[in-house]
Structures are given as C-alpha cells and as structure tokens.
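Removed: one protein chain of the complex. Kept in place: all other protein chains.
Showing subunit A:
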Amino acid sequence: MKLNIEGLLVYFPYDYIYPEQYSYMLELKRTLDAKGHGVLEMPSGTGKTISLLSLIVAYQKAYPLEVTKLVYCSRTVPEIEKVVEELRKLMDYYAKQTGVKNDFLALALSSRKNLCIHPEVSSLRFGKEVDGKCHSLTASYIRAQHHSNPSQPVCQFFEEFDAVGRQVPIPPGIYNLDDLKDFGRRKGWCPYFLARYAILHANIVVYSYHYLLDPKIADLVSKELAKKSVVVFDEAHNIDNVCIDSMSVNITRRTLDRCQTNVETLQNTISRIKETDAAKLREEYRRLVEGLKEANVARETDIYLSNPVLPDEILQEAVPGSIRTAEHFVGFIKRFLEYLKARLRIHHVVQESAPQFLKDIYEKVCIDRKPLRFCAERLRSLLRTLEIADIADFSAITLISHFATLVSTYSKGFTIIIEPFEDRTPTIANPVLHFSCMDPSIAIKPVFGRFQSVIITSGTLSPLDIYPRILDFRPVTMASFTMTLARTCLCPLIVGRGNDQVAMTSKFETREDFAVIRNYGNLLLEMSAIVPDGIVAFFTSYIYMENIVASWYEQGILENIQRNKLIFIETQDAAETSMALEKYQEACENGRGAILLSVARGKVSEGIDFVHHFGRAVIMFGVPYVYTQSRILKARLEYLRDQFQIRENDFLTFDAMRHAAQCVGRAIRGKTDYGLMIFADKRYARADKRGKLPRWIQEHLTDGSLNLTIDETVQLSKHFLRQMAQPFRRVTTRTFLSLFNDLNQA
C-alpha cells in the first residue's frame, strides 16, 4: 500500500498496516526532518523493522541529497539477515509498484567467518582462527613476498578482487551474506573485502553494532561513512553495555605470561633481522621520525592492530623518540610488563583512577605518559616491519599495548581495579587487573557527533528518559508505542506467594530458603500441566539455576514435571545449549511439549525468539538483578551518580527490569502469537518495579493480577489459554485495520 506520511510518499509492502506502525513512521519522519536523534520504543512483533526501512528508503528516494545512506546496526547474525530479507521484500514491492528497476545497493557486512569462501580458511571453526589465517594470506608484506617468491601462498580471491574488483562497482541490488558469497564465487572475488569496499558507496548497510561502536573496528571499517547518514541501532536496549565492553580491558597473570613470551619472540626476531636486513629497521625508524602514516591500501588487510582509542583522540604527531627504535620499544614494553607484574603481586584489592595509575608508574619505573599513548601505534608498526604473519599469537602483547594507550588517553570515565582473588574463592590466588570503562557515552559519542540522525530503537527501552542520560545525547523525539490488539494476546501475571502463603522471591536473604525453592518448583509443575507445547523459564543467574535444579531433583519435582514435558536446560557451553535448544524446538514441534530452563542475561534470553508454540508461557523466576557485589559495578554506579545524577537503586532496578522485559518479551513475536508472562517474585508488584516495565506490558497488568498465589495463577492461566486457543478470527483485526487504513491511505 502507499501511505502519505506528512507529505512523504511511502511504499509499504503489505496490504494493511498497524496503527502503531503508522505513528512510528510519523515520529521517525519528524526525527529525520529535524536532522536529530531519536529514541523509539515499539513492541517486537509489530513490524518495527519494516516500518523503519519503508520510511527511510522512501525518505532517501525523495531527498537523495539529504540522506545519502542508511546504516542499520543490529545485534546478531540472524537478525542482520532478517533485516536484509525484509529490505528485499520492500525493494521487490517498489519494483512491482513503480515498474522501475531497483537502483539501490544494499548489503550486509559480517565478519570473515561468515563471508569467507576460501576453501581452506572458511573451514576453520572459530572466528579468530579465520581472521588469523586470512591475515596470513592477505597481509601487505605477504603479498609483497609473493611477488618475489611465487611459492608463498596467498588468497587468490583477494588477489582477484584487488586486481579488478575495485574498478567495477557491484551492481545494484540487495545482497545478504549468502548472496555476497554467491557473487564472490561467481566472480572469484573475496566477498569480505568486496563488502567492506562496497559499503562506502552502498545506499544501505546492515551490520553489527561493533562496526560502529568498537573503536578498534570502527576505525577500519566505518571510518569513511558519509556524515549525511542515518544510523539505526535496533534492539538497542543493551547498547550501553556494548559500549562499555568495547572499551574495557582485563589483564590476568596468564595474559602477562603470554605477553612475556611475545616479547621474547619479538626480541629474537629483531636481533635476527638486524643481522640479515638492518636496512628494514632503519627504514622504519625514518618513517616514524617523519610521523608518516601507513598508506591506506596497505592497512586495509591488516585489521588486527588498530588503535583502541576513538578517532578524535589519536594524536597526529610523530612517535616520541624514546620508543622509536625497535630495541628501545621492546625494552619499554618489558619495563611496563614488569611493572604490571609487580602490581598484580598484591594481597588486597586496589582501586584507582587513571591519573593515579600514571603517577604511580612514573614514580616507580619512570614511564612517561606520552610514550604510553603511542604504544598501540608503535606496536603495529613494529609487527608489520618484522613481517610477523600469525598475529593471533600476539594477542597478549596487543592487549597490553591497547591498555597502555587507553589508560594514558582517558583521564575520566575509567577506573582501575586490581583484585588478588575472586570473591567466591578467596583462597585461590587469581589476580586480575580490570581496566573498566564506566561511561558508555565515551564510545558512542563520535557516532552521535558524526552522523546527522541516530535512531535508538527496541521493543523494550523503558524508561525512555534513562537512555539519553547515560548515553549523553539530546534526542529530538522520544516515543513509546503500544500494541493495538484485536484480542489481548499477552497475559502478564505476578505471582507473589505459594499456596502456603510463603512469599516467593529471589531476594538474597531468602533465595536459599527451602519453601521458596519448593514453591518455585510447584509453580513450574502446575504450569507444565496446563500450558500446551513450550514453556521457557528464566532464572536470575546460572549458579542460582544450578542450585535450584539440584534441589528440585532431590525433591522429586523434576520427575513430576517430566511426566508432563521434557526438560532441557541451558548450560555454560554454547554448543551444548544450541543442541538443547534445537531438541527443545523439536519436542515442541512434534507435540510432546518441553520446558527450557534458561538464564536471564544469557545468550538464549538475548538472541533467541520463542514464537508461537515454542513459547506459550515464559516464567521469570526472581528479579534478574546484576551481581551487586562486584567492584566494577559499584564503581560504575558511583560514577553514574556523580556524573549523571542517577541513583544507584534506580539504575539497578532499571537494569533488572529491562532484562526481565527482554526475557518475557521473547514469547510474543506478533499479534497472531499469544503467551503467558509470569513474573514469579513478589517484588514485581511494587510500583517502582512495575513502572519500569515497557508500556505494552504494563497496560495489561491489572490490579487483579498483582499478588497471586500459585492456584490463582493456574486458574487465570487456564482461562487465558482456553480463550486464546479459539481460532483467531482474522475478521476482527481486519475490520479494525481496514477502518484505520481507509483513513490513512494515500
């Protein structure tokens, strides 16, 4: 259908549209018009992605000079692929309606592991191995060697691409990951580098957050994206943690040991080269004196050693004299390493700021701030000069150099915590140095600064005002949309008590309580008897789940549950969990019914959807608070309080509730879907918790469903399920939708 959104003609590839999609587009249009940033919350399953794409593509077509590019960031590979497929659908619709052949170039970009077509390299299992192997075949000096010595293996796909791929632009169209691979195979070009090259002139790019947020990658991949781009962060409820993770470093004793080996290897290589090819080192020295940056072409393949700091922080001067020669630099690193080792040899916890750390290091081993800042840059140069092929081996020393650069660049927003042992095992010495970022706005700041419009959107962004605060930006639009429903297909219930009236809660003081565990078990048992097909249950943490499962086993609760459904449990091993997940779906598919026990904040809760019969009920056991005793968290809370005036408790509750909402939201993935959402903790009934749930869940939480016993829950659930099991009369939604559509049809 064609829509008129405040004067903009929007093609929408469906015959009908939900009202909330229309209002979403309206808000989006206003944001783009104002060239500002926006925060938009709309429940999943209401077609957020297609609304976004429809509007932005229409905008791009109408004002090609205002918005030149759409950069769509999502979280996981399947989500990226889904976005591209939706885009394909939209473009097909455009072609059908207008009769004009599509002239848009849209493509997905992913890591080498998902794009490589080299028979040997792509058969490796882990991303890091693929990257390392690829590097050893495509690094600039390897290719240079290949010229003089043809027996040196190189990647023929890259060579082919390098020779002709750049001159011929990739024809317009929609390229998903598999399409890129197909295209690459046909042409004999490397799809990865083709995609990386093509994003510069593509109209739409779909990739993962990290390509924009992690400075180590963003600098290489996304550096040259035009300013007039619209950036969309989908599923952005966790974006602050992504920002923080990309800027934080942990150093253990093992890292230092491996770094030690790295340093020795470097030393040996240097002395060997000195004997055979001293000119090379002299050439490097000369370059460093002149402060020459490497040519861009050479850098493209040398992804590993990028600078960990943000582009505007990188110094545009020459590397200081004290670390210019290779031996001096290695000596410098050695000294730094010894200092770190000494720091890790402690028996009590130390917490300090970056300036304190720098002061201490200057006093102890006379290392200045300036050479530290150039550590990453200098190491990159050295590794290239020494022509070290297998960069993966040097991850430890790279990490240390990144730490050095980061700690000397940022004086605010970071903290250093040295812990001699883990809290749970105080007898085992396992010293760790956490260099932890506390301010998510540091990593995302260049994104907001550089692009004209940044849209942050997700199904669960409540409370909306907290995101602009912690990410430090000023949005022009903030809106939360609810779901218009022809039937109430979600049923949130808060279970506060067992049948014996004992309060159910995962509060720290009572979580080991026998009665609480038994009541949780009874709840699951009762639900397993009445809910058809799949039930997903989330626990607050992995250890908590392990304990509960063990005591349920001892009490025979699990056996009783098994009479109704098969049980699958998330483990800490991703491969094992994948298998359990697949079996779970199989069991739901063939009608046996199954229960999946899983963990909030785990991979399942973040990335897997339980549509239709895969999740007819979600049970959230307890409130998924983060482990509050961790020092890193404490430091972060303090920082949030001082800098953004966010109270500790507000943030903790916000964080817990967004994860709870994520978990329960997994079950509803559309309006034809239905599911129970059971919050099994009496604390959910409190206004401060309830108020932080997304609007579309809150709306359906009546006062009658606040503090239920297990029996009451079962009654309400039975009623709900019986209602929902009736065939879904599409007519009702239809009339509803068409009424609305008649009003808005362009």
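The rule we apply is simple: contacts are C-beta pairs under 8 Å (C-beta built on N, C-alpha and C of every residue); 3 or more make two chains touch, one makes a residue touch a chain; residues count from 1.
We adopt the following convention: contacts and distances are computed from a predicted model.
The chain not displayed here is annotated in its UniProt record as "General transcription factor IIH subunit 1", chosen from "Large ribosomal subunit protein mL37", "Aldehyde dehydrogenase domain-containing protein", "A-type voltage-gated potassium channel KCND3 isoform X4" or "General transcription factor IIH subunit 1". Within the full complex, the residue among A:604, A:701 or A:714 touching the omitted chain is A:604. Summary of contacts with the chain left out: across A:23, A:145, A:395 or A:555, the touching residue is A:395. For the options A:226, A:273 or A:566, the residue in contact with the chain missing from this view is A:566.
From the options A:31, A:110 or A:409, the residue with contact to the chain not on display is A:110. Within the complete assembly, A:181 is the residue of A:37, A:143 or A:181 that touches the hidden chain. One chain is missing from the display, and on subunit A it is touched by residues 14-18, 47, 49-50, 76-78, 80-82, 85-86, 89, 110-111, 113-114, 119, 122-123, 127-128, 178, 181, 207-208, 210-211, 214, 217, 241, 244-246, 248-252, 254-255, 395-396, 399, 422, 425, 428, 430, 432, 434, 436-437, 546-547, 549-550, 553-554, 556, 558-560, 562-563, 565-569, 571-583, 585-587, 590, 592, 594, 603-604, 607-609, 611, 630, 632, 670-672, 730, 733-734, 737.
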